[in-house]
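Working notes for the structure below.
Of the protein chains in this complex, one is absent; all others appear in place.
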Amino acid sequence: MTTHDDTASGARDGAGRGTVNRRSFLAAAGAAATTTALAGCIGGGSDTPTLNVITWEHYARDDVVEAVESAVDVNLEITKSTSSADMFSGWQSGQDEQYDIAVPNNNYVPRFAEAGLVEPAPLDDLDNYPNIYEKFQEFTDGQLSVDGTPYGVPIRFGFYGYGYDSRDVPEHEESWSVLFEGVDGVDLNGKVALYDNHFKAMTAAALHLGYNDAFEGDRITLSESQLEKVKSVLVDQKQSLLSSYIAGDASFVKGIKKGDFHVGHSGRMNLTNMWIDGNDWVEMATPKEGSMSWFEAAVVSKQTDHSDLAWEVIDEYIAPESGATLAREGHAPSVNPQTSEHLSERRNELYGSIDPSRLDGMIPFKAVENEDAWRSVWEEVKTA
Amino acid sequence: MAGADADANGTRTPESGALQRIFGSRRTRLAALLAPSGGLLVALLLAPLSFMVALSFARIGDAYEIIWEPSAANYAALFDGTPFWTTPFFQSLTLSIGVAAATTLVCLVTAFPVAYALARRERGRRIVLFLVLLPFFTMYLVRVYSWYLLFGEGGVLNDLAALLGVGPVGAFDFGIPAIVVGLAHAQFPYMLLTLYAGIDAVDFELVEAARDLGASRVAVFRDVLWPLTLPNVVAGSLFVFVPAFGAFVAPQFLSGSTVLMVGQLIAGRVESYNIASASAAATFVVVLVAVAFGVAVRYARLGASAGGEQ
Partner (left out) sequence: MAATTRGRLLSYALTGWTAVVLAFLWVPLVFIVALSVAENASTLFPFEGLTLAHYRATLADEELLRSVANSFSIATLAAAAATAVGVPGSVALVRYDFPLSGAFRVAVVLPMVVPGVVLGIGLLIYLRTVLDVTPGFVPTVLTHAVYGLPFVVLLVSARLAAFDESLEEAARDLGASPLEAFRDVTLPAVAPAVAAGFLFAWIRSFEEFVRAYFVSGTTDVLTTTMYAMLAYGTAPRLNVIATLVLLVLAVVLAVAMNVGDVVGAVTAGE
């Protein structure tokens, strides 16, 4: 069954980072060590402090920046990233001194905390935090915490499934297995795309194999033999159905339009965008094993000089109005249900309003136990 | 050349204070000439490479800190497979060598006749060189992007093939042929310019003489032209092979990410902050390249027309 339901997704853990920030040229030309201080002076021209944020592209849209800047007395310098892994390795290589806030995917928050890069989240001080879905408050206490201390605050979320070209692929029972075994009666050899991301591709394979238990608890755990199985499923798929591993949203849209593939691993956000552009032939599938769901969580650098302000900004990202603006720009729902009051009916129908029962059925992204083993498996798949 | 300035304290005319002190003796003059470039190379090339080598013997702790306990474990892990050639590192290494060799061969075969024509003909030489150099100066990322749009099952090349009533053509899909085309396009001018410099320096009266004595074209090529230009062939090949070997952008875009060349493998390990194992892989690669370079240097005149993709 095909459903245009209330899911949304962002799939941006792609191949790399792109920094397209608005830091002034003068600041950049200054000695690197003093850029943060300089940006403070040049950015505002007043006493308004400047916060540097590394995050996804939608946060850099003018409407979102203006919404936050008008609510909190602050200048925002947004650097666009395309990968949580890059955010982490960047901060671990010293960018924690340059940025005040990062918004990685939830599964990277424990990493930031364990590396000692970020400060605990003062949840009690955040006005909007008590209003977010209870489910996400549970996540904060669970997978976003290390040793009982929470380090991140959820902002937006969405679901992963796969999109398909209904001109080539008939309606079918929607399952992750379609990505690995195809659809009966349709030749999908070389016509399926998976994300070029060890985490997304391997979790899809694990759900296809029925390893739902692995997703209980605060970390995803696959045993060694399960990892072996995941690997062989991915290698088999690569040698038969796979068209390409896609780097991100743009590659999905481009590839399915070009006809490079007919079925592609995707978040709902891509499909919403395509529908708005009039491509009604593309359908979103919601696999019966459960949709993987992502969410973003904001963290604050230990090195920041503006800790309170940084948390104020994060609080604003989940405020009813600014949160709705962010949802509108990215076609992805906010974790704060009050945002739906500020979205049109059409937008609520497309992505804004989420039935809480859907949240119970979702399988959230989580940090992975034994990340290195996952990475090795992925390298082996890529070189197979 | 050496000893041209061998007059120790070779000031022949009185010079003013500081300059005289600096350029007064041969030794201080040499030091002043070498210090800037030497300093830059030591600080930003040799030091980082040395540090990378050191890091390849360390490991990364649970809190992502560097733990300096010397061990060769990172190197052992590169080949820790049964059998050893099944490891991702070894696989990506052999793939990179294969792709780089194919790229070099394509460049050599396509560039040699053009270089010959350029060297032998005055007419149109400047315009041809201009037409060769301009694409070469265009941004590499853009050219890769362009090939990305041209290749692929639904790419423009296949669209054209469809207009002509053939295809889809498998070779126009993303994959290793597309990578080789993209890399060959990027590296071609290095090969061409190096070959051109070599052929241009050949004394063609020798060639004419051999022809007059009845030698066939093939024989002349084999016995005269090829041996005389061999050093340039080696140099040109090196300047194509090495960057292609370390390529990182082209394989990502032009294979649909279905392959992993060694540059991608290293970058992936850095992205996941496995910087110690990345350093081991990178050190291994640098040593391989250095050996190839050392061998080539013995044969090649490393001419001016040199460079690298990345």
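Lettered A and B in written order, each chain numbered from 1.
The working rule: a contact is a pair of C-beta atoms (placed from the backbone, for glycine too) under 8 Å apart; a residue touches a chain by one contact, two chains touch by 3 or more.
In this text, all values refer to a predicted model and were calculated from it rather than measured experimentally.
**Student:** Using the touch definition from the top, which of B:Ala73, B:Ile97 or B:Val114 touches the missing chain?
**Tutor:** B:Val114
**Student:** Would you write out the residues of chain A that touch the absent chain, in ascending order?
**Tutor:** Its contact residues with the unshown chain are 14-25, 28-33, 35, 52, 57, 79-80, 82, 93-95, 97-99, 247-251, 253-254, 258.
**Student:** Name every residue on chain B in touch with the hidden partner chain.
**Tutor:** So the residues of chain B touching the unseen chain are 1-5, 10-13, 15, 19, 23, 26, 29-30, 32-34, 36-41, 44-49, 51-52, 55, 66, 110-111, 113-114, 116-118, 126, 128-143, 145-147, 149-150, 155-156, 159-160, 163, 185, 188-189, 193, 196-198, 200-201, 217, 238-239, 242-243, 245-246, 248-249, 253, 263, 266-267, 270, 275, 278-279, 282, 285-286, 289-290, 293, 297, 301-310.
FYI, only the chains that are shown with their structure count from here on.
**Student:** Centroid from C-alpha atoms only, then distance chain A to chain B, rounded to Å. What do you get?
**Tutor:** 37
**Student:** Going by the contact rule at the top, pick out the chain A residues touching chain B in the complex.
**Tutor:** Chain A reaches chain B through residues 15-16, 83, 85-86, 88-89, 92, 111, 114-116, 190, 196, 238, 242-247, 255, 257-260, 371-372, 375-376, 379-380, 382-383.
**Student:** Help me check something: in the complex, which residues belonging to chain B touch chain A?
**Tutor:** 62-64, 88, 91-92, 95, 152-155, 174, 252, 255-260, 265, 268-274
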